[in-house]
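Shown here: the complex without one of its protein chains, the others still in place.
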Amino acid sequence: MNLLNPVLTIIGYVLVGIGAFCQVVAGIGMNRFPNFFVRLHAATICAIGGSFVPIIGCSLIALSIEEFGVIRFFLAGAGFVTAVFLLILAPVGSHLLAKAAYFSKAAVLYPKAVDLLEEDVERGEIRE
Amino acid sequence: MIDLRTYLFTVTYIAIVVNTVIALYGIFVRPNILKKIIALSIFGDCTFIYAIIIGFRKAEPYPEIPIMITQQPSKEYIEHFVAKAVDPLPPALVLTGVVIGLAVMLFLIFLSIQAYRLFGTLNIRKIVRMRG
Amino acid sequence: MSDLYSLTPYVVLAVSALASTIAVYLAIIERDLIKAVLYSAIQSTFYALIFYLLMVPDIVLVYIPVAVGLLPAILIIAVKKTEKYEDVGGVPRTTSIIVLLSVTVFTLIAGYLLVVSHAITFDVFPSLDARLLAKWFLATTLWWNRLFSSMSPEAVTAIVWDYRGLDTYFETSVMYLAIIGALAIARYLDIPRKEYREDVMGMSIIGKMSTRVIMPMIIIVAISIALHGHLTPGGGFQGGVTGAVTVSLLIFIFSVYFATRFFKISIAILLRIIGLAGIVLSATIVAIIGFLIGQPAYIFQNQPKIIAQIGLPYEIGGNLISGTLLLFNTSEFLAVLMGFAILFLLLSIPEENVLEVIKGEVE
Partner (left out) sequence: MTVEYLVYFIPFYIVGLVLYIVRALKGPTLPDMVLAIDCMGYVLAALLVIFSLYLGSPLIIACAIVLTLWIYALDVYMSKYLEKKELGE
């Protein structure tokens, strides 16, 4: 275990660094993108790159600290559970929100090049 | 020379005081019942933060949570714990307060939904004029 | 390095407090009610961060479900059932100006008192030392002497049930009475019988499938928060409000007709009564045992004291259970979970059925 600890720490810090980068990028994208459906991409970067990755990194760092004793397994386990919840629930939440926003016309698709979903709905292949 | 941490903590406190004032203004002036309920919940949250701030302490480098991590602790560990952990009594009181606040809020929301069904509006000034 | 280390949490505290001030201002000013609810959700999120940095995890665990989850949910339902925009007609301009002035004067007085009361010891605004009572609570948390300690390593749960049990008992009663009030408003009403159809009702198939996957995990997390209440942050109420998310997901993602396959309003009421009876039992069990044996004992007693030397065991087979705390947490979990189940079921009754009943009563 002692030999593995520095490796775990370095991997954990790299993951936390990736998360910090993704947060700033997603924050800029959230403010610069033109409409709701484009901003969904920024939200995905925030949820997966900016939160899932650093939480896994924090769990790895926690596993490598032996001063915490047995408690470090609690920390790592709770971190993994949080990460799994985030990985499953964040995309589903975005999907439900996007679907409701599209069909209720709450968000307007402003610079519109093509809308394949609208054509499908008109042809009757997809029902609301 | 004031410690920078004290300055930042005072900024936090003053921001919460400003929140209290805005929430009180909302309770007194805005006519919609649901808006009054939102303002009331914000006011309750501010009072909870005051109660928690009483129990906070400026230990070095940062205070601990009031939970002992090791069982059958040694005497030195208990002394360290007492010197650094925050006050556990305000959280216990605020826990009670949050639950009671939620219960009252839920009952008020049910009452306002019923009032809308009966009167057709939630503007409290119009409801008062309707009856009198 | 060390200075930066201890300064960072205070910076985050100040940033989140200032952000919450902007959110509160917009929540009060906004005329679109649903936007006001969302602004208040933003404010609650920041308050949760403030509570977290003030090192009270029990409050965070109860505050996030209550203020970020349940209250906005029920307010959103209320806005959908009533009017969407605030009608500001009828407020005299002089009234609002007078109220604003008086509130501002109140603030100035409060701020002046704050500065004066801390002027003497201004550089220790969060005090360096805790009160003597707090030190006593902390020192007796797990002293390993049953005559003084409550044998629970978590001080907050020990205080909630062991030292201030009467408060907690009446708090649960207030919650119980509020839901009885909601039931009384919705009298004669029940959920209409209808067959659940997978393809028409509820939200999209992606949401349904992933909710089916995630539901057992949520229930396990809620139960572990509730039953570890005497060891880690959490307890019965925190576990109950975490478990309430499963009920709301069942009703909103599938439909209320799917949820009524598992529990109806009457069954939920019955389970809630069982939960409250469990709380009464955990309050009186030591007194009952003392009455049967013929030794002095008290209501709300947990561990043996000097004058009443009976009590429940604090561990079973080496596992710490802290006397009645485990029983209390289990019963509270059941009562709170079923209370919120009743509430969501009542709110999802279709509006036409309610209006029919009310119309019949008025005539």
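Each chain gets a letter, A, B and C, in the order it is written, and its residues are counted from 1.
Going forward, a residue touches a chain if its C-beta (ideal position, glycine included) is under 8 Å from a C-beta of that chain, and two chains touch if they have at least 3 such contacts.
Note that the coordinates shown come from a computational prediction; the quantities given were computed from them, not determined experimentally.
Considering the whole complex, the hidden chain is in touch with A, B, C. Which of B:15, B:33 or B:65 touches the hidden chain is settled by the complete complex: it is B:65.
Only one residue from C:17, C:245 or C:283 touches the chain missing from this view: C:245. Against the chain not shown here, chain B presents residues 62, 64-65, 67, 69. Although one chain is not drawn, its touching partners on chain A can still be listed: residues 9, 13, 16-17, 19-21, 23-24, 26-28, 30-31, 36, 39-40, 42-43, 46-47, 50-51, 54-55, 58, 61-62, 64-65, 67-68, 71-72, 74-75, 78-79, 81-82, 85-86, 89-90, 92-94, 96-101, 103-104, 106-108.
In the full complex, chain C makes contact with the omitted chain through residues 1, 4-5, 8-9, 11-12, 15, 19, 22-23, 26, 34-35, 38-39, 41-42, 45, 48-49, 52-53, 55, 57, 60-61, 64-65, 68-69, 72-73, 76-77, 79-81, 191, 201-203, 207, 218, 221, 225, 232-234, 238, 242, 245, 248-249, 251-253, 255-257, 347-351.
Throughout what follows, only the chains that are shown with their structure count from here on.
With each centre defined as the average position of its C-alpha atoms, the distance from chain B to chain C rounds to 12 Å. Averaged C-alpha coordinates give centres for chain A and chain B that are 30 Å from one another.
Distance between chain A and chain C, defined via averaged C-alpha coordinates, is recorded as 28 Å.
Touching of two or more other chains is recorded for residues 69 of chain B.
Interface residues of chain C facing chain A in the complex, by the touch rule stated above, are 203-204, 206-207, 210-211, 213-214, 217, 221, 232. Interface residues of chain A, counted against chain C in their complex, comprise 74, 81, 84-85, 88-89, 92, 95-96, 99. Note for the complex: chain C touches chain B at residues 2, 5-7, 9-11, 13-14, 17-18, 20-21, 24-25, 27-28, 33, 36-37, 40, 43-44, 47, 50-51, 54-59, 62-63, 66-67, 70-71, 74-75, 78-79, 81-83, 86-91, 95-96, 99-100, 103-104, 106-107, 110-111, 114, 122-131, 133-135, 137-139, 141-144, 153-156, 159-160, 163-164, 167-168, 171-172, 174-175, 177-179, 181-182, 185-186, 232-233, 237, 320, 343, 354-355, 358.
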